[in-house]
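Take this structure, written in structure tokens, and hold onto it; I'll ask about it next.
A protein chain is absent from this complex, but the other protein chains hold their places.
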Amino acid sequence: MKKNDVILIAALLVVALLTAGGMRIWQMNNTKDTANVVVTIDGEVYGTYPLSEDRTERIELPDGSYNILVISDGYADVTEASCPDQICVKHNHIRYSKESIVCLPNKVVVTVEGGKENEIDGSTF
Amino acid sequence: MNNKRIAFLGLFVALAFVLSYIEYMLPLNIGIPGAKVGFANLVVMVALYTVGEKNAIALSLIRVVLVGLTFGNISMMMYSLAGAALSLFAMLIAKKIGKLSVTGVSVLGGVFHNIGQIIVAMLVLETESLIYYLPFLMVIGTITGVLIGFVANLITIRVKRVFRM
Partner (left out) sequence: MKIKNLKPAIFMGILFIVLIAGILIYRSFAKEKELTRYTATFLDVFDTRTEIVGFAVNKEKFAEDAQLIKDRLIYYNQLYDIYNDYPGVNNIKTINDNAGIAPVEVDPEIIALLEFSIDTYYETDGAVNIALGSVLSLWHRQREIGIADPERAKLPDADALKEASHHTDITGIIIDKEKSTVYLSDPEMSLDVGSTGKGYAVQRVMEYAREKGLNNVLLSLGGNISCIGTRIDGSNFRLGIQNPDVYSDEQYIEMVDINDGECVVSSGDYQRFYEVDGVRYCHIIDPDTLYPSDEFAAVSVITDDSGKADSYSTALYTMSLDEGMAFVKERDNVEAMWVMHDGEKIYSDNFKEKYVK
């Protein structure tokens, strides 16, 4: 290893650390009590569920594969899936805005979306 | 291209294929999509420093297609291809500039492999929130890059000495 290699590695680690820290601060500041869990399959919205409500949802795909989403105590987690790699199952539970659990084989993405304020379609006067 | 190099390319393709298979059997499952040790990159690294750039590129592309056809599907193949292309792009430039050793080049390869994959996954899944995995993938890419680079260096030295390449 040369000196340049060490500089490169250090630089990469610092950049990673800073972006991770910045993102986490942003996430914490942009997660409201009213956050939702949004499930998409291949980019299409499959369902939207409040993060504050405990529930278990079986995400069914047309080809018979599935992911099981559990929302409890303000966390969303994928606890079971039919995919071969099981990365989504192994993934830590999520709770902050824009955190996501991805199942590449099933093309399923579970994302926490900040709050509902901007989701209103209308209001009474 | 002499016969020795052709033989080596064939050998490397077979080796990369087997290593990809091992990786497929024993995935590095830490819950982050796209995170890989990238065993196959070990072979690409060795090829890069022994049989040359063009052969390394050929090896990499052949491996992606073979592995994709055998174990994956079209979208998996696209993730791999994006990772391989961006990683080789970064490694070739770094090698040309010549300021980095095998380890540094390998680290860049690992990091850019992950970046390439995440970009394609973001486009395919239309989920920009995947960008939040980037820091983790950079760290993982760095660690695996160091390991692969270290091993690749040892192998390259021996291959060159034994086979006088």
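In order of appearance the chains are A and B, and numbering begins at 1 in each one.
In this section, contacts are C-beta pairs under 8 Å (C-beta built on N, C-alpha and C of every residue); 3 or more make two chains touch, one makes a residue touch a chain.
What you see is a predicted model, and the numbers here were worked out from it, not measured in a lab.
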Item to complete: Check the options B:35, B:88 or B:118 and report the residue that touches the missing chain.
Response: B:88
Item to complete: Based on the whole complex, identify which of B:19, B:120 or B:138 touches the chain you can't see.
Response: B:120
Practice prompt. Write the list of subunit A residues that the hidden chain touches.
Written response: 45, 47-48, 50, 116, 119-125
Worksheet item: So that we can see where the missing chain sits, which residues of subunit B does it touch?
Response: 53-54, 57, 78, 81-82, 85-86, 88-89, 92-93, 96-97, 116, 119-120, 123-124, 126
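What we mean here is this: only the chains that are shown with their structure count from here on.
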Worksheet item: Counting in whole Å, what is the centre-to-centre distance of subunit A and subunit B, each centre being its mean C-alpha position?
Response: 27
Fill in: Residue numbers on subunit B that touch subunit A, as the complex places them
27, 29-34, 75-76, 79, 99-101, 103-104, 107-108, 111, 121, 124-127, 129-130, 132, 134-136, 138-139, 141-142, 146
Item to complete: Would you pull the subunit A residues touching subunit B in the complex into a rising list?
Response: 1-2, 4-5, 8-9, 12-13, 15-17, 19-20, 23, 27, 40, 42-43, 85-88, 90-92, 98-105, 107, 109, 111
